[in-house]
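Here the complex is missing one protein chain, while the rest keep their positions.
Right, chain A next:
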Amino acid sequence: MSRPNLLVRTGRFYVEGFRNMSGWGKQVWIVILVKLFIMFFILKLFFFPNFLKTNFDTDEQRSEHVLDNLTNTK
């Protein structure tokens, strides 16, 4: 039987690794997934919009806004 290609072998390597993972490994993965969900789907979306990307459409407008801020001195 011919040896599976590198991609398949890499895939199997990960699948078997995850399947045989110990208790602490599974716990840690749960923490990672919950953390990433909170960070990217809650914090990033609802609490941390990129101010310049959200409020301005073009880089030119963003530059103008920052220039306004930087030169708006007493």
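Everything that follows uses one rule, which is that a contact is a pair of C-beta atoms (placed from the backbone, for glycine too) under 8 Å apart; a residue touches a chain by one contact, two chains touch by 3 or more; residues count from 1.
By definition in this document, contacts and distances are computed from a predicted model.
The UniProt record for the undisplayed chain lists the protein name "Cytochrome bd-I ubiquinol oxidase subunit 1 apoprotein", from the options "Ubiquinone biosynthesis protein UbiV", "ABC transporter permease", "U32 family peptidase" or "Cytochrome bd-I ubiquinol oxidase subunit 1 apoprotein". Not every partner is drawn; the one left out touches chain A at residues 13-14, 16-18, 20-22, 24-25, 27-29, 31-32, 35-36, 38-39, 43-44, 47-53, 59, 62-64, 66-74.
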